[in-house]
Structures are given as C-alpha cells and as structure tokens.
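Note that this is a trimmed complex: some chains were dropped, and none of the rest were shifted.
Here the chain labels run A, B and C in written order, and each chain numbers its own residues starting at 1.
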C-alpha cells in the first residue's frame, strides 16, 4: 500500500534480481557545472512517467527481475567514494547480477568496470558514449577526476575500447587516441557513416567479447539533454544513442548512465536518461530471455 | 487603445467568426505532471511573438475571421468539466464555425469531437497526434481520464481513426490496436517511410471524410516540446507534425492542442503549440479561401 | 552501504517505530496551483540538509524510533485516495504509533484525524495552522476538496477545533465560524496578542485533550514559504509556527504537513516544512522521553 521511492518496476528483492540498479550521488570532481549528485533520485522520479511495457521488445518490465538497491552512502572525496563503490559493486557482480549504476559523475564508472572485469572469465571490452575523451592521466592534480576515467580503464582494465560521440578534448587526447590506435567515432563520423554502419564496425571490432557499456549523457546533443555538467554542442541524436544501446546491451555485463545535472533543466535529461536505462534493460532481457534467464514469477 | 489579453489576431466577434478559439484550463486527471491548466493563457501570451503573416500560405491572419471566446469556467471534476465543455462547444459547431480548443488535458477532446460529429452530415474521422494510445477503458478507476480519450472516441464516435506518433502504452493497448485493426504510425514508422508517404496512406484511408484533428503535444519529441505532462522520448519532429497539419487541416472541422504544461520550460512548448495552431488556421483558411468563405472585411 | 531514499534519520523498522512518516503524493482537488504531489519526495531530499541533533531539545534524531513507510500508492480520485489512506493509516494508529503524514493536499488530513480519533480513548481536539478556513461543505461540487477539510472534521470528528493563521475565506466561512463559536486566530490577532498569549488561550481551551495537529504550510507568510498551492500574503512568521509546534506537539497523537508545491521555489518551502517536521518530532519525543518511551537502542 505504501511503496518506497524506488525506480518504478524494480519489484524484485536483491536475491532474486537479475538487474541491480543503484545510485551514486557524487559529483565532487565536476569541473564546470556540478549537480549530478541529484541525478539518481531525479531518475527514480522520472521513471513514474513511463509505461511498464516496451513495445519494441514486447517486454513488460514488471515481468523482469529488477532490484533498486538505493543510493551509495555519501563520502566526501573521490578516493573514498571510489573505494566504497568498489566494495558495494563487487558483491553484485560476484552474485552474477548485472550492475546498473546511476551517476553521479563519470569517474564512478571505473570501479564498476573493474568489478565486472574481475569476475568475468574472459577479457571484457569497454564501450562508452561520451562527448569527451576522458583520457587525461590526471586533471588539475586529481587522478580520479571525471575527465580521466577512460584513461584509467585503458590503463587498468582493457584496451578493447570504443568511444562514440567524442568531439571535445585537448590536443594531447586526440594525439594520444591516434597514436594508440583508439577506436573512436565523432558525431560527424556517425552522421556521415550512419549509426548502423558504425555499429557494424564496432561489432566486428569487439568480436565475441562481453562489454561494459557506459553512457555519459553528454554524448547526446544538448537539444535532447540540456541538463548536463559539461554540455557540448553538435552531439548525437536520441535515436543514435538508442540504436547503440539496442545493439550492445545484449553483450553487456554492466551499464551506467552518468553526468546528468537535473538542476539545469525541468526534467528533460533525467527523463531521457531513464528511458535509455529502460531500453538497456529491455534489450538485454530480450536477448537473455531467449535463454529464459530472467523472468519474474508473478 | 486597450485590448483584452486575447490570442493575437483574433479580431472577429463571435457572430462573424469562422474560427472560434477557446481555452479549457483543466488538468485534473493528469497522471504524471499536471499544469496544462495554465496552457491557454500561456499560448495567448506566446501569440504576441509571431508575425501576422504566414508566408507558406500567403495569408495574413488579420484578414481571417478568428474569435477568441476566452476560457471555460473552472469546474473541479472531469465529469462536470466535460459536460460544461459539451454545452459550450455545441453551439459553436451548430453555428457552422470551426472550434479550436486549447487544453488543458487530452480528456477534453471528447466533447469537442462529439459536438463535431453531431452536427456533421456525414460520418467523420478522427486523427490524433500523440505519444500515447489513450486506449484504456478507464485509468485507475477514472473513465474520462486523459489516458482514455481515444478509446471513448472509438467507442462513441467513429472507428475511422488514425494515430500518429504513438510510442507508449501497456501491452493491452498495443494488442487492442492490433486486434482492432487500428491505424497507427509510430515515430519509427514515420522515420522509415517518411511523413509524405505516411500522409499519403492516411489520406487514402480517410477517403473524402471530414475529420477532427487533435494534437497532443507529446507526439513531438521533448527536444522540441519539453513542457509536457508526460514527455516521451524518441518522438516526432516539428516538421513532421507541421506536415500533418498542413495536409489534414483543410478537411478538419475541429481542432485542438492539448497537454502543454508551461511550468516545465520557459515558453518553448507554448510557442511551438501556438505556431501549430497558426499553421492549422492558415492551412484551413487557404483551402477555404478557394471557396472565399472566410475573409474579414477591413 | 546503500540506503533507500528515505527521510533522513528514519532508522527504525516499522515494528519498533514510535513515529511513522509516510507521504501521500496526491493533489487532485487543488484549485489554484497543483504540485503538492511532489512534496513528500522533496521533503525527503531536503532532510539531508539537516544535522541529526536538535539543540533546543537536546535530542539526536538518530536516537529516536522513526520509520519512513514510503508513499501511498497513487489513486486518481480523491475518494479512492482518502479510502486507501484510511486503510493505510488506521493500522499505524492501532499499533500505538504516531502517524506523520507528508501531503499532498489538505484533504488528506481527514482520514488521518479520523483514524486518530477512532483509536483514542478520549475525544480528541484538532488544531490546524492554515491561511484558509477550509470550512466549505463542498467546493464546486467536490465534497472532499482540500477547501473543505476542516468542515468535515468539525462535522465528523470533533468540535474542539482551533485554527491559527486564517486570513482568507468567503463571507460564508467567516459567518459560519462566528456563528458556530469557532476558535480562530488570524495572523493579525497573533501579531497583536503575541504567539505566547495565543498559545496560552489555546491551551486553556484544549484542557487536557490530546490533539491532532495539522500544518497547512500556507499558514506561513509566502516570504518564508513561497512554494505553495494557494499562497496568501500577510501570514505567520516561521518563529510563530515553530512556537505553536513546540507547544502543542507534546499532546499530539498525529501530525501532518500539507500543501507544499515544490515546483514554485528552489527548495525553500520543502526545507522549512521538513524543519517543522523535525521540530514536531523533537518536541514530542522530548516530552515522551520524560516517560522514557521512545529511545532507540544503538
């Protein structure tokens, strides 16, 4: 009769869950506009807007095993936050569940990727949608800044790495990307080739690898997502991002949506992020369901 | 010297008017975000932004016979509101005028459609732009909820029914639509076929029928229309909606724009809705004027 | 490590709880600006702003037995909502706990008062802070409108009734109040007599009665509480309202805070409402604790 303010349709308890959603309200290294600390709760509120049914995949979310674990406790420093997040996310992966993180800022992706890699039998890939390379070694003295997350993943986890939507970075990052043969697609590349062709190239590149998929919402054009920490014009369309998710969710063993700053719009970006989250789950479950793994008994 | 805060260019009195605009500031059944009660006045204010001339149709709105009747008095319940709206709109139709309703929520469309059907010599069709099917029999115990308006029109008025932009609904609605052979176009359908082809199919389907045209603004993508009660990503573009209006206005005997929630943006959605209203009138009058019906003597 | 988005310091489970907080996100009869549906979650978010310690009462909220039950499920009509709320609140009272409702609109107070009266051994009084009398029998055809709540309580529950802060109502309500000897204090009365004297008169009037205390936030001046459904200038100060709560909480067996509309400010009113909630609990627990009822084992 009463219900907690959780993500809508997250009806499963932890034990039975296939998907474990959790928020991390941390934005301490955000360089321009902060406020992604408010995104997890904004996305929970936004979720009430949507129908429980996804027509594209003919899936009702209430039939799936989704759990909302709540938010990570607040820690003041990025180092403490990453460590505690690491402690929190590892058991989820160890228990064979799909972790879905709601940022907070992009730096939070690192412990999630590492947890997924640690418990994966094979090497995993990392695919990120982002306006920014996030390839710095450090950003004004902070190693684990949100502007460095991809670099640490390359250094510490995997070099099977693809970034889509990138259009901003210092010359050093573009040089680094080129010299290290990093696979990236700018929005202009996507507009020229079409997202289908881009996805086909990426799938060739990934082979049979499982991946961790990370959606920095600033990959999207600010027309679709104005509520961001570092909005960058000339971005991807909503449909392009949706196509990436539809295509890559089935092979994903972890997912996150980061960098929404809800105080800079009236719900638009949190609504779109939440929709993307739901597309991810439906696309993943649809594939899973061919192996009948994740149905909820009603 | 003084002028009332009316829709700009609504210079005709009721008697001489061909188009009668009126607002219904009611949003009592809105399920997610309410506030469409403020839309009629927001659209009047927005109208001051626009030039009196429409280049596409070579029409000056000040030459047309447009009347702004004001807003329906406030009633607290949806049942009272629909009944009073029915009393208010019927005389407009009976007097041979085109009723143009500014919602308020989508439930308000029903009495307008019924009034148009009642005074039409032939059966009329119903074309609606909407992200949602609105095909429920009732929504959490409320028969005349904004989530049910299309169902009641199908049940009570006409089954010559087309919906464009639909992308959200429970499984039951999609099943109902399929099983009842309901003609619908998702935004993905529109993107694949192109709006011209879609319109060509619709026109074939409608034959020579007159229609009532209803624009639930959430048919549009939230990038164009963020100020909505239930914003749904992956929607129609502004140009696609404009093309529908240009194409179908000439055969329309009633029109409405509903579900704008002005408190969720800074005027963007009310401005676009008002522009769509003006495109409707110009497209309709342009056709009419071939039969020289609706010119204003200056 | 993860925590649900609950009211801060609500650390007790239901069974051990002395105070049971719950939200009712319903604003369906709101006549001017709606949006109190968003207040319970806004107050939970606001609670993170505050220290766990209340110096005035030398109480740490984390030592108290507070439970946050979440929000009542959504129902569309006021009648359904009041009935379900009645089903939900009665067990809380029956279990000997103090129900604390976060509205939502003022109509929601009625089932809470009735539940408290039902399980009270003696007749209870009702004290309400409100800019409005809420004494109508019905409001534009709706019996259980937020504009009628006090009348129904007078009719159905108790005539030991006091209202503080009242300054708005049709002539009929002022006449009714006068003719029925209703005890009311306008803000001008409070400014003239001083809140201490007013409270002294109220305490005389109430005798030893237990009461239900209801805080319609529009009792406060809009300078303190701009985010309201029906803001009314010339209201009570924050300190005056705090003094009422400090004085009357110890004898209260139920409490609510209603009519906050968070979309009309940037958190100011939800923050103040949440502070008032915390003052209520501290004042009540401080009195209780003299009888050592409600300490939490740590």
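Convention: a residue touches a chain if its C-beta (ideal position, glycine included) is under 8 Å from a C-beta of that chain, and two chains touch if they have at least 3 such contacts.
Keep in mind the model is a prediction, meaning the values are calculated, not measured.
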**Total identical subunits in the assembly as filed, 3 in place** = 6
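Operating definition for what follows: only the chains that are shown with their structure count from here on.
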**Prompt:** Taking all residue numbers at the chain A/chain C interface, are over half used by both copies (same) or under half (different)?
**Reply:** same
**Prompt:** Any idea how many Å lie between the Cα centroids of chain A and chain C?
**Reply:** 41
**Complete:** Contacts with two or more other chains occur in chain C at residues none
**Asked** Which bits of chain A are touching chain B when the two form their complex?
**Response** 48-53, 55, 58, 60, 223-224, 238-239, 242, 265-268, 271-272, 275
**Asked** Which residues of chain B touch chain C in their complex?
**Response** 27-29, 31, 34-35, 37, 74-77, 80, 139-142, 145, 263
**Asked** Once bound in the complex, which stretches of chain A touch chain C?
**Response** 1-6, 22, 38, 40-41, 44-45, 69-73, 84, 87-88
